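With one protein chain held back, the other chains of the complex are shown just where they sit.
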Amino acid sequence: MDKSFIYDRTIKFRDTDAAGVVYFANGLSICHEAYEASLAASGINLKAFFSGEAIAVPITHASIDFFKPMFCGDRIAISLISTLLSPESFQIDYQLYFDESSTEKKAIAKAITKHTCIDTSTRKRCNLSDDLLKWMEFTQ
Amino acid sequence: MDKSFIYDRTIKFRDTDAAGVVYFANGLSICHEAYEASLAASGINLKAFFSGEAIAVPITHASIDFFKPMFCGDRIAISLISTLLSPESFQIDYQLYFDESSTEKKAIAKAITKHTCIDTSTRKRCNLSDDLLKWMEFTQ
Amino acid sequence: MDKSFIYDRTIKFRDTDAAGVVYFANGLSICHEAYEASLAASGINLKAFFSGEAIAVPITHASIDFFKPMFCGDRIAISLISTLLSPESFQIDYQLYFDESSTEKKAIAKAITKHTCIDTSTRKRCNLSDDLLKWMEFTQ
Partner (left out) sequence: MDKSFIYDRTIKFRDTDAAGVVYFANGLSICHEAYEASLAASGINLKAFFSGEAIAVPITHASIDFFKPMFCGDRIAISLISTLLSPESFQIDYQLYFDESSTEKKAIAKAITKHTCIDTSTRKRCNLSDDLLKWMEFTQ
(Lines give C-alpha, C1' and ligand atoms only; values in the text may rest on other atoms or scores of the structure.)
Protein backbone atom coordinates (compact mmCIF):
# COMPACT_ATOMS: atom_id res chain seq x y z
CA MET A 1 0.00 0.00 0.00
CA ASP A 2 3.03 2.30 -0.24
CA LYS A 3 3.76 3.54 -3.75
CA SER A 4 0.48 2.82 -5.55
CA PHE A 5 -2.30 5.37 -6.09
CA ILE A 6 -4.52 5.70 -3.01
CA TYR A 7 -8.16 6.85 -2.99
CA ASP A 8 -9.85 7.66 0.32
CA ARG A 9 -13.56 7.02 0.60
CA THR A 10 -16.27 7.04 3.27
CA ILE A 11 -18.96 4.36 2.92
CA LYS A 12 -22.25 6.10 2.06
CA PHE A 13 -25.75 5.06 3.12
CA ARG A 14 -26.54 4.57 -0.58
CA ASP A 15 -23.78 1.93 -0.78
CA THR A 16 -25.50 -0.30 1.80
CA ASP A 17 -28.33 -2.83 1.59
CA ALA A 18 -30.86 -4.34 4.02
CA ALA A 19 -28.15 -6.65 5.44
CA GLY A 20 -26.65 -3.44 6.87
CA VAL A 21 -23.41 -3.57 4.88
CA VAL A 22 -22.11 -2.54 1.44
CA TYR A 23 -24.16 -4.19 -1.36
CA PHE A 24 -21.70 -6.49 -3.14
CA ALA A 25 -21.91 -4.86 -6.58
CA ASN A 26 -21.29 -1.44 -5.00
CA GLY A 27 -17.90 -2.74 -3.86
CA LEU A 28 -16.95 -2.68 -7.55
CA SER A 29 -18.51 0.78 -8.05
CA ILE A 30 -16.27 2.08 -5.26
CA CYS A 31 -13.23 0.59 -7.03
CA HIS A 32 -14.32 2.30 -10.25
CA GLU A 33 -14.40 5.61 -8.37
CA ALA A 34 -10.76 5.00 -7.41
CA TYR A 35 -9.96 4.40 -11.11
CA GLU A 36 -11.70 7.67 -12.04
CA ALA A 37 -9.76 9.55 -9.35
CA SER A 38 -6.47 8.11 -10.67
CA LEU A 39 -7.36 9.14 -14.25
CA ALA A 40 -8.08 12.70 -13.07
CA ALA A 41 -4.88 12.79 -10.98
CA SER A 42 -2.82 11.84 -14.07
CA GLY A 43 -4.29 14.80 -15.97
CA ILE A 44 -7.07 13.13 -17.96
CA ASN A 45 -10.31 15.14 -18.48
CA LEU A 46 -12.99 12.79 -17.13
CA LYS A 47 -15.87 14.38 -19.05
CA ALA A 48 -14.16 13.89 -22.42
CA PHE A 49 -12.79 10.46 -21.44
CA PHE A 50 -16.14 8.98 -20.34
CA SER A 51 -18.18 10.50 -23.15
CA GLY A 52 -16.17 8.24 -25.49
CA GLU A 53 -15.31 11.03 -27.94
CA ALA A 54 -12.37 9.24 -29.58
CA ILE A 55 -11.95 5.92 -27.82
CA ALA A 56 -14.12 3.95 -25.41
CA VAL A 57 -12.57 1.73 -22.76
CA PRO A 58 -15.28 -0.78 -21.74
CA ILE A 59 -14.77 -3.22 -18.88
CA THR A 60 -14.64 -6.80 -20.17
CA HIS A 61 -14.10 -8.51 -16.81
CA ALA A 62 -14.56 -7.64 -13.14
CA SER A 63 -14.16 -9.65 -9.97
CA ILE A 64 -14.18 -8.94 -6.24
CA ASP A 65 -13.45 -10.91 -3.05
CA PHE A 66 -14.78 -9.73 0.31
CA PHE A 67 -12.96 -10.54 3.57
CA LYS A 68 -14.73 -8.14 5.97
CA PRO A 69 -18.10 -6.36 5.82
CA MET A 70 -18.12 -2.57 5.31
CA PHE A 71 -20.66 -0.42 7.18
CA CYS A 72 -22.06 3.06 6.52
CA GLY A 73 -19.57 5.62 7.80
CA ASP A 74 -16.53 3.30 7.57
CA ARG A 75 -13.52 5.15 6.21
CA ILE A 76 -11.56 3.08 3.72
CA ALA A 77 -8.53 3.49 1.46
CA ILE A 78 -8.38 1.87 -1.98
CA SER A 79 -4.98 1.29 -3.57
CA LEU A 80 -4.76 0.51 -7.26
CA ILE A 81 -2.06 -0.73 -9.63
CA SER A 82 -2.39 -1.02 -13.42
CA THR A 83 -0.81 -3.67 -15.69
CA LEU A 84 -0.67 -3.75 -19.49
CA LEU A 85 -2.21 -7.00 -20.85
CA SER A 86 -1.76 -6.26 -24.57
CA PRO A 87 -1.32 -3.11 -26.72
CA GLU A 88 -5.13 -2.73 -26.56
CA SER A 89 -5.97 -3.81 -23.00
CA PHE A 90 -5.01 -3.39 -19.35
CA GLN A 91 -5.89 -4.69 -15.90
CA ILE A 92 -6.33 -2.85 -12.60
CA ASP A 93 -5.78 -4.55 -9.23
CA TYR A 94 -7.50 -2.91 -6.24
CA GLN A 95 -6.97 -3.52 -2.54
CA LEU A 96 -9.38 -2.07 0.02
CA TYR A 97 -8.26 -1.32 3.60
CA PHE A 98 -9.78 0.34 6.62
CA ASP A 99 -8.06 3.69 7.08
CA GLU A 100 -4.96 4.27 9.18
CA SER A 101 -6.79 4.75 12.49
CA SER A 102 -8.14 1.18 12.28
CA THR A 103 -6.48 -1.76 14.01
CA GLU A 104 -7.38 -3.96 11.02
CA LYS A 105 -4.35 -3.85 8.72
CA LYS A 106 -5.24 -6.65 6.31
CA ALA A 107 -7.13 -6.01 3.09
CA ILE A 108 -10.91 -6.06 3.62
CA ALA A 109 -11.54 -6.70 -0.10
CA LYS A 110 -9.60 -7.20 -3.34
CA ALA A 111 -10.88 -6.57 -6.85
CA ILE A 112 -9.80 -6.70 -10.50
CA THR A 113 -11.13 -4.95 -13.61
CA LYS A 114 -9.97 -5.58 -17.20
CA HIS A 115 -10.44 -2.91 -19.86
CA THR A 116 -10.15 -2.97 -23.67
CA CYS A 117 -9.73 0.13 -25.87
CA ILE A 118 -12.24 0.51 -28.71
CA ASP A 119 -12.12 3.04 -31.56
CA THR A 120 -15.59 4.60 -31.32
CA SER A 121 -15.80 5.28 -35.08
CA THR A 122 -14.88 1.76 -36.28
CA ARG A 123 -16.01 -0.15 -33.11
CA LYS A 124 -12.74 -2.15 -33.38
CA ARG A 125 -9.99 -2.65 -30.82
CA CYS A 126 -7.26 -0.02 -30.86
CA ASN A 127 -4.07 0.74 -28.98
CA LEU A 128 -4.10 2.60 -25.67
CA SER A 129 -4.07 6.37 -26.19
CA ASP A 130 -1.06 8.45 -25.09
CA ASP A 131 -3.16 9.73 -22.16
CA LEU A 132 -3.79 6.19 -20.95
CA LEU A 133 -0.12 5.23 -21.36
CA LYS A 134 0.82 8.23 -19.20
CA TRP A 135 -1.82 7.17 -16.64
CA MET A 136 -0.31 3.65 -16.61
CA GLU A 137 3.12 5.04 -15.72
CA PHE A 138 1.41 6.96 -12.93
CA THR A 139 -0.34 3.88 -11.50
CA GLN A 140 2.18 1.07 -12.05
CA MET B 1 -23.60 29.85 -0.14
CA ASP B 2 -21.48 31.48 2.59
CA LYS B 3 -22.35 30.28 6.10
CA SER B 4 -24.09 26.99 5.38
CA PHE B 5 -22.40 23.57 5.39
CA ILE B 6 -20.64 22.87 2.06
CA TYR B 7 -19.91 19.42 0.62
CA ASP B 8 -17.59 19.11 -2.39
CA ARG B 9 -18.25 16.27 -4.81
CA THR B 10 -17.02 15.09 -8.20
CA ILE B 11 -19.66 13.54 -10.47
CA LYS B 12 -18.86 9.83 -10.84
CA PHE B 13 -19.42 7.63 -13.90
CA ARG B 14 -21.83 5.58 -11.79
CA ASP B 15 -24.00 8.71 -11.29
CA THR B 16 -24.64 9.05 -15.03
CA ASP B 17 -27.08 7.39 -17.43
CA ALA B 18 -27.25 6.76 -21.17
CA ALA B 19 -28.27 10.40 -21.78
CA GLY B 20 -24.71 11.23 -20.71
CA VAL B 21 -25.64 13.18 -17.58
CA VAL B 22 -26.51 12.50 -13.92
CA TYR B 23 -29.51 10.13 -13.62
CA PHE B 24 -32.23 12.23 -11.96
CA ALA B 25 -32.67 10.06 -8.85
CA ASN B 26 -28.89 10.15 -8.27
CA GLY B 27 -29.17 13.92 -7.86
CA LEU B 28 -31.00 13.18 -4.61
CA SER B 29 -28.43 10.52 -3.60
CA ILE B 30 -25.71 13.15 -3.96
CA CYS B 31 -27.70 15.49 -1.67
CA HIS B 32 -28.01 12.65 0.86
CA GLU B 33 -24.22 12.29 0.81
CA ALA B 34 -23.98 15.98 1.75
CA TYR B 35 -26.39 15.31 4.66
CA GLU B 36 -24.21 12.37 5.82
CA ALA B 37 -21.08 14.53 5.62
CA SER B 38 -22.77 17.24 7.73
CA LEU B 39 -23.84 14.67 10.35
CA ALA B 40 -20.27 13.37 10.58
CA ALA B 41 -18.86 16.93 10.74
CA SER B 42 -21.15 17.71 13.71
CA GLY B 43 -19.74 14.69 15.59
CA ILE B 44 -22.39 12.05 14.90
CA ASN B 45 -21.18 8.43 14.44
CA LEU B 46 -22.64 7.48 11.04
CA LYS B 47 -22.50 3.72 11.61
CA ALA B 48 -24.58 3.92 14.81
CA PHE B 49 -26.87 6.60 13.37
CA PHE B 50 -27.77 4.73 10.18
CA SER B 51 -28.11 1.31 11.82
CA GLY B 52 -31.11 2.80 13.66
CA GLU B 53 -30.00 1.61 17.09
CA ALA B 54 -32.16 4.00 19.12
CA ILE B 55 -34.02 6.18 16.63
CA ALA B 56 -34.57 5.98 12.90
CA VAL B 57 -34.95 9.12 10.81
CA PRO B 58 -36.71 8.08 7.60
CA ILE B 59 -37.27 10.48 4.71
CA THR B 60 -40.98 11.22 4.25
CA HIS B 61 -40.63 13.64 1.32
CA ALA B 62 -37.98 14.49 -1.28
CA SER B 63 -37.99 16.82 -4.26
CA ILE B 64 -35.43 18.12 -6.73
CA ASP B 65 -35.36 20.71 -9.54
CA PHE B 66 -32.68 20.61 -12.23
CA PHE B 67 -31.53 23.78 -14.04
CA LYS B 68 -28.35 22.49 -15.74
CA PRO B 69 -27.15 18.99 -16.66
CA MET B 70 -24.20 17.53 -14.71
CA PHE B 71 -21.57 15.45 -16.53
CA CYS B 72 -19.07 12.84 -15.31
CA GLY B 73 -16.07 14.65 -13.87
CA ASP B 74 -17.94 17.89 -13.10
CA ARG B 75 -16.89 19.28 -9.73
CA ILE B 76 -19.81 20.57 -7.73
CA ALA B 77 -20.44 22.06 -4.29
CA ILE B 78 -23.63 21.28 -2.34
CA SER B 79 -24.72 23.71 0.39
CA LEU B 80 -27.31 22.60 2.91
CA ILE B 81 -29.43 24.31 5.57
CA SER B 82 -31.70 22.54 8.08
CA THR B 83 -35.02 23.80 9.50
CA LEU B 84 -37.10 22.36 12.36
CA LEU B 85 -40.65 21.55 11.19
CA SER B 86 -41.96 20.14 14.51
CA PRO B 87 -40.39 18.60 17.63
CA GLU B 88 -40.23 15.31 15.67
CA SER B 89 -39.34 16.41 12.14
CA PHE B 90 -37.00 18.63 10.12
CA GLN B 91 -36.35 19.74 6.55
CA ILE B 92 -33.08 20.14 4.65
CA ASP B 93 -32.70 22.56 1.73
CA TYR B 94 -29.87 21.82 -0.70
CA GLN B 95 -28.38 24.02 -3.41
CA LEU B 96 -25.98 22.56 -5.98
CA TYR B 97 -23.39 24.76 -7.73
CA PHE B 98 -20.49 24.20 -10.08
CA ASP B 99 -17.29 24.75 -8.10
CA GLU B 100 -15.49 28.07 -7.80
CA SER B 101 -13.47 27.75 -11.00
CA SER B 102 -16.69 27.67 -13.05
CA THR B 103 -18.17 30.75 -14.70
CA GLU B 104 -21.66 29.46 -13.87
CA LYS B 105 -22.57 31.05 -10.54
CA LYS B 106 -26.27 30.18 -10.39
CA ALA B 107 -27.56 27.03 -8.71
CA ILE B 108 -27.58 24.05 -11.11
CA ALA B 109 -30.11 22.19 -8.96
CA LYS B 110 -32.12 22.64 -5.75
CA ALA B 111 -33.51 19.89 -3.56
CA ILE B 112 -35.48 19.32 -0.35
CA THR B 113 -35.72 16.34 1.99
CA LYS B 114 -38.07 16.02 5.01
CA HIS B 115 -37.23 13.65 7.85
CA THR B 116 -39.26 12.33 10.80
CA CYS B 117 -37.77 10.75 13.94
CA ILE B 118 -39.10 7.32 14.89
CA ASP B 119 -38.44 5.41 18.13
CA THR B 120 -37.24 2.07 16.77
CA SER B 121 -38.67 0.09 19.72
CA THR B 122 -42.21 1.53 19.63
CA ARG B 123 -42.26 2.50 15.89
CA LYS B 124 -43.86 5.82 16.98
CA ARG B 125 -42.75 9.38 16.31
CA CYS B 126 -40.36 10.83 18.87
CA ASN B 127 -38.49 14.07 19.49
CA LEU B 128 -35.19 14.81 17.79
CA SER B 129 -32.24 13.40 19.74
CA ASP B 130 -29.70 15.72 21.39
CA ASP B 131 -27.23 14.74 18.66
CA LEU B 132 -29.63 15.87 15.95
CA LEU B 133 -30.41 19.14 17.78
CA LYS B 134 -26.67 19.83 17.91
CA TRP B 135 -26.40 19.01 14.19
CA MET B 136 -29.26 21.45 13.50
CA GLU B 137 -27.39 24.28 15.22
CA PHE B 138 -24.42 23.37 13.06
CA THR B 139 -26.39 23.50 9.80
CA GLN B 140 -28.88 26.31 10.35
CA MET C 1 -56.16 2.78 -9.88
CA ASP C 2 -58.64 1.54 -12.51
CA LYS C 3 -57.98 2.93 -15.98
CA SER C 4 -54.40 4.18 -15.69
CA PHE C 5 -51.30 2.24 -16.78
CA ILE C 6 -50.19 -0.27 -14.09
CA TYR C 7 -46.65 -1.58 -13.62
CA ASP C 8 -46.06 -4.53 -11.26
CA ARG C 9 -42.75 -4.69 -9.45
CA THR C 10 -41.08 -6.71 -6.71
CA ILE C 11 -38.78 -4.78 -4.37
CA LYS C 12 -35.21 -5.97 -5.00
CA PHE C 13 -32.40 -6.29 -2.45
CA ARG C 14 -30.50 -3.66 -4.44
CA ASP C 15 -33.35 -1.18 -3.81
CA THR C 16 -32.86 -1.35 -0.03
CA ASP C 17 -30.46 0.34 2.38
CA ALA C 18 -29.09 -0.37 5.86
CA ALA C 19 -32.37 0.82 7.43
CA GLY C 20 -33.85 -2.35 5.89
CA VAL C 21 -36.24 -0.57 3.52
CA VAL C 22 -36.20 1.01 0.04
CA TYR C 23 -33.56 3.79 -0.19
CA PHE C 24 -35.56 6.97 -0.76
CA ALA C 25 -34.03 7.90 -4.13
CA ASN C 26 -34.72 4.37 -5.41
CA GLY C 27 -38.43 5.06 -4.89
CA LEU C 28 -38.09 7.47 -7.82
CA SER C 29 -36.05 4.98 -9.87
CA ILE C 30 -38.90 2.48 -9.49
CA CYS C 31 -41.35 5.13 -10.77
CA HIS C 32 -39.05 5.74 -13.75
CA GLU C 33 -39.20 2.01 -14.52
CA ALA C 34 -43.00 2.31 -14.67
CA TYR C 35 -42.59 5.24 -17.11
CA GLU C 36 -40.25 3.12 -19.30
CA ALA C 37 -42.73 0.21 -19.25
CA SER C 38 -45.54 2.56 -20.32
CA LEU C 39 -43.42 3.96 -23.18
CA ALA C 40 -42.68 0.41 -24.41
CA ALA C 41 -46.35 -0.61 -24.05
CA SER C 42 -47.39 2.34 -26.26
CA GLY C 43 -45.03 1.14 -29.00
CA ILE C 44 -41.96 3.33 -28.41
CA ASN C 45 -38.54 1.74 -29.00
CA LEU C 46 -36.75 2.33 -25.67
CA LYS C 47 -33.23 1.99 -27.08
CA ALA C 48 -33.77 4.73 -29.67
CA PHE C 49 -35.81 6.88 -27.26
CA PHE C 50 -33.23 6.89 -24.45
CA SER C 51 -30.19 7.27 -26.70
CA GLY C 52 -31.59 10.73 -27.56
CA GLU C 53 -31.26 10.27 -31.31
CA ALA C 54 -33.70 13.03 -32.29
CA ILE C 55 -35.07 14.49 -29.08
CA ALA C 56 -34.08 14.18 -25.44
CA VAL C 57 -36.67 14.38 -22.68
CA PRO C 58 -34.79 15.28 -19.49
CA ILE C 59 -36.49 15.39 -16.10
CA THR C 60 -36.62 18.95 -14.75
CA HIS C 61 -38.45 18.17 -11.48
CA ALA C 62 -39.11 15.11 -9.35
CA SER C 63 -40.79 14.67 -5.97
CA ILE C 64 -41.90 11.75 -3.83
CA ASP C 65 -43.88 11.30 -0.59
CA PHE C 66 -43.59 8.09 1.43
CA PHE C 67 -46.48 6.85 3.63
CA LYS C 68 -45.31 3.27 4.34
CA PRO C 69 -41.87 1.60 4.21
CA MET C 70 -41.21 -0.95 1.44
CA PHE C 71 -39.18 -4.10 2.21
CA CYS C 72 -37.22 -6.50 -0.02
CA GLY C 73 -39.67 -8.95 -1.58
CA ASP C 74 -42.72 -6.66 -1.25
CA ARG C 75 -44.87 -6.83 -4.36
CA ILE C 76 -46.13 -3.42 -5.43
CA ALA C 77 -48.18 -1.92 -8.26
CA ILE C 78 -47.39 1.52 -9.66
CA SER C 79 -50.13 3.40 -11.52
CA LEU C 80 -49.21 6.39 -13.66
CA ILE C 81 -51.12 9.16 -15.40
CA SER C 82 -49.60 11.77 -17.74
CA THR C 83 -50.67 15.42 -18.16
CA LEU C 84 -49.56 17.93 -20.80
CA LEU C 85 -48.08 21.07 -19.18
CA SER C 86 -47.19 22.94 -22.40
CA PRO C 87 -46.50 21.96 -26.03
CA GLU C 88 -42.94 21.11 -24.91
CA SER C 89 -43.45 19.55 -21.47
CA PHE C 90 -45.50 17.03 -19.52
CA GLN C 91 -45.97 15.70 -15.99
CA ILE C 92 -46.41 12.14 -14.72
CA ASP C 93 -48.24 11.35 -11.47
CA TYR C 94 -47.41 7.99 -9.87
CA GLN C 95 -49.21 6.15 -7.10
CA LEU C 96 -47.61 3.12 -5.43
CA TYR C 97 -49.73 0.41 -3.78
CA PHE C 98 -49.09 -2.97 -2.23
CA ASP C 99 -50.46 -5.60 -4.62
CA GLU C 100 -53.98 -7.00 -4.55
CA SER C 101 -53.30 -9.69 -1.96
CA SER C 102 -52.39 -7.01 0.61
CA THR C 103 -54.90 -5.69 3.17
CA GLU C 104 -53.33 -2.22 2.80
CA LYS C 105 -55.40 -0.47 0.13
CA LYS C 106 -54.11 3.10 0.51
CA ALA C 107 -51.19 4.44 -1.53
CA ILE C 108 -47.83 3.68 0.12
CA ALA C 109 -46.11 6.45 -1.86
CA LYS C 110 -46.93 9.14 -4.42
CA ALA C 111 -44.49 10.74 -6.86
CA ILE C 112 -44.32 13.30 -9.66
CA THR C 113 -41.84 13.79 -12.51
CA LYS C 114 -41.82 16.70 -14.99
CA HIS C 115 -40.18 16.32 -18.40
CA THR C 116 -39.20 18.82 -21.11
CA CYS C 117 -38.51 17.93 -24.76
CA ILE C 118 -35.19 19.14 -26.17
CA ASP C 119 -34.04 19.04 -29.80
CA THR C 120 -30.68 17.28 -29.48
CA SER C 121 -29.15 19.15 -32.45
CA THR C 122 -30.06 22.69 -31.36
CA ARG C 123 -30.30 22.00 -27.56
CA LYS C 124 -33.52 24.10 -27.56
CA ARG C 125 -36.98 23.17 -26.35
CA CYS C 126 -39.20 21.54 -28.95
CA ASN C 127 -42.72 20.14 -29.18
CA LEU C 128 -43.54 16.61 -28.05
CA SER C 129 -42.94 14.07 -30.83
CA ASP C 130 -45.87 12.17 -32.37
CA ASP C 131 -44.70 9.08 -30.46
CA LEU C 132 -44.94 10.91 -27.16
CA LEU C 133 -48.35 12.37 -28.02
CA LYS C 134 -49.57 8.82 -28.75
CA TRP C 135 -48.08 7.66 -25.42
CA MET C 136 -49.95 10.50 -23.65
CA GLU C 137 -53.28 9.31 -25.04
CA PHE C 138 -52.35 5.86 -23.76
CA THR C 139 -51.56 7.08 -20.22
CA GLN C 140 -54.10 9.86 -19.65
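Per-chain numbering from 1; labels A, B and C assigned in written order.
Heads up, the rule we're going with is that a residue touches a chain if its C-beta (ideal position, glycine included) is under 8 Å from a C-beta of that chain, and two chains touch if they have at least 3 such contacts.
Just so you know, these numbers come straight off a predicted model, no measurement behind them.
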Absent-chain interface as seen on chain B, which is shown: 13-14, 16-18, 20-21, 23, 25, 71-72
Residue numbers in chain C that touch the chain omitted from display: 10, 12-14, 16, 20, 29, 32-33, 36-37, 40, 45-47, 49-51, 71-74
Residues from chain A at the interface with the omitted partner, ascending: 17-21, 23-26, 28-29, 32, 50-52, 56, 58-66, 69, 113
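In this text, only the chains that are shown with their structure count from here on.
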Chain closest to the middle [Cα centroid of all protein chains]: B
Between chain B and chain A, distance of the C-alpha-averaged centres to the nearest whole Å: 26
Gap in Å, rounded to a whole number, between the CA centres of chain C and chain A: 32
Of all residues in chain B, the ones touching two or more other chains: 20, 29, 32, 50-51
